[in-house]
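This is the structure I have questions about; it appears just below.
The other protein chains are all here in position, but one chain of the complex has been omitted.
And now, subunit A:
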Amino acid sequence: MEVKTASFEKLATPATTTVSGAEAVIKCLLEEGVETIYGYPGGAIMPVYDELYKYQKEIHHVLTRHEQGAAHAAQGYARVTGKVGVAVATSGPGATNLVTGIADAQIDSTPLVCITGQVGSHLLGSDAFQETDIVGISTPVTKWNYQITKAEEIPEIIARAFYIARSGRPGPVLIDITKDAQFASLEFNYKKCSGIRSYKPEPEISMPQLENAAEAINSAKKPFIVFGQGVILGGAEKLLKQLVEKTGIPAAWTILGLSALPTDHPLNVGMVGMHGNYAPNMLTNECDVLIAIGMRFDDRVTGNLEKYAKQAKVIHCEIDPAEIDKNVKADIPVLGNVNKTLALLLDLVEEKEHKTWHQEFKDLYKIEFDKIIKNDLNAERGKIGMAEVIDEINTCSKGDAVIVSDVGQHQMVACRYSKFNQTRSKVTSGGLGTMGFALPAAIGAKMGVPHREVVAVIGDGGYQMTIQELGTIFQTKVPVKIVILNNGFLGMVRQWQQLFFDKRYASTEMVNPDFVTIAKGYHIKANQVTERAQLADAVKEMMESKEAYFLEVKVEQEENVFPMVPTGAACSEILLE
């Protein structure tokens, strides 16, 4: 009798196979279409690595030189592909080393699944070797996290992890798996997650809100669009372009919104924020309707909130209800994924041209060009300027490369001067400002879009925070291009010390090693440029290289990035010098 029942059940659920928890982890990743993962092995994650050995044809594991590198590489991969990035680490220090990358992904809404090994469940809470409460540590910087102690939980939890990471406003998820759960066996049956009852990824769209927004846009005399990464995350780049073109509204971008609209689009008026362009910052405080699309009014964008766009009616198109009224009060909130709301808005707005208003942007651009841009690009002073290097990269890339930048002066210059024709072309650490982000992120980016040129532009400070990832480049032969803009200083901090701390350069001068020799030690082609006359050829040689290439450019030591909105000032109090 018993035998009969058992065979009947077998017929009813044919899809299951018995596997170990560790193998189940790999099978889950394959079910989610994961091809490349980044990680570092260690005691508590060894069963998973043993399975990775068996599955090495199906899944490409990239051994980074530090777990932080794994997290940033997974972020770079996610940012250029739109897929979920995956990082794997062991318990204890392996897991804590991921935390910076996780926090970065949280604040920049990057879909990431991090899998960490944990000590056996019988050892939890005993201060076992390499035990750390990574679920507790990562709670404030994850969209969701969970500790698995039983093998049979693995398929459902990992399915949830991917669903949560990529849906709604994306973000990082950490799954901690005890070693015994990796060893134990389970009946594997995978079902992709399509909903969680307590989680609503996208708020309901309100037509009255959209109609109000359209009415405000249609009657506006000086409307102004500021768009952020929400446009890219929602895949709404075409809709944005159509909206801008139909309404004739000048559009500016936040640092993470860069490349959602081609940089040479006639209505693209540049970057907002602390080191953004003059016109969009000045005219934020002149516009009558401010249309914020997929952005979150970061303090580096707004400057002093008390003096931010007070004259304007604010329309805020946003997927995350918690962002509405968080920093800037929205007169008309438009909740929903911008890929849906912009489509609806497009039908409601009237075709217009705002020529006189647009001319105001052009006039202010002229001022910025004469005061800053002209000098930045055609410097007649001694040493090479950072912008000149970006300009040479543009010449070679023709706007088609992915530019990955780190954090600091070079980042601002790279954002201000890079040219982009297509979306998902600019990868940088925005919200968290993580120095050391760029080198590993560039590795992930190049692996995500191998057909595109990927150039990492990094300062000499940030470069040394994750310089060990040259080892990953050497081992994987991933052909990324690395440009170090070496000014021998932590440039942005030095700039602040010069402007606000009476030039007391406390701990900002860097005594640097021979970067070319280091790159060569990893058998990476390397070159150094000190004179302007060599620059164009050196950049060209780097860009044309089929292999990874390192180029160090010695730039002006005490160059400052302008324009600048000083802390506490209004965006329209932006300084040109």
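The rule is simple: a contact is a pair of C-beta atoms (placed from the backbone, for glycine too) under 8 Å apart; a residue touches a chain by one contact, two chains touch by 3 or more; residues count from 1.
Assume contacts and distances are computed from a predicted model.
Asker: Just by its UniProt name, which of "Acetolactate synthase small subunit", "Dihydroorotase", "Putative ABC transporter periplasmic amino acid-binding protein" or "FeS cluster assembly protein SufD" is the chain not shown in this complex?
Answerer: In UniProt, the chain that is not shown appears as "Acetolactate synthase small subunit".
Asker: Who touches the missing chain here, A:194, A:356 or A:507?
Answerer: A:194
Asker: Please identify which residue in A:125, A:266, A:321 or A:568 touches the non-displayed chain.
Answerer: Considering the complete complex, A:321 is the one touching the chain left out.
Asker: Which listed residue, A:17, A:126 or A:139, touches the chain dropped from view?
Answerer: Result: among the candidates, A:139 touches the missing chain.
Asker: Could you list which residues of subunit A touch the chain missing from the display?
Answerer: That gives, for subunit A, the contact residues 135-136, 139-140, 143-147, 164, 194-199, 320-322, 324-326.
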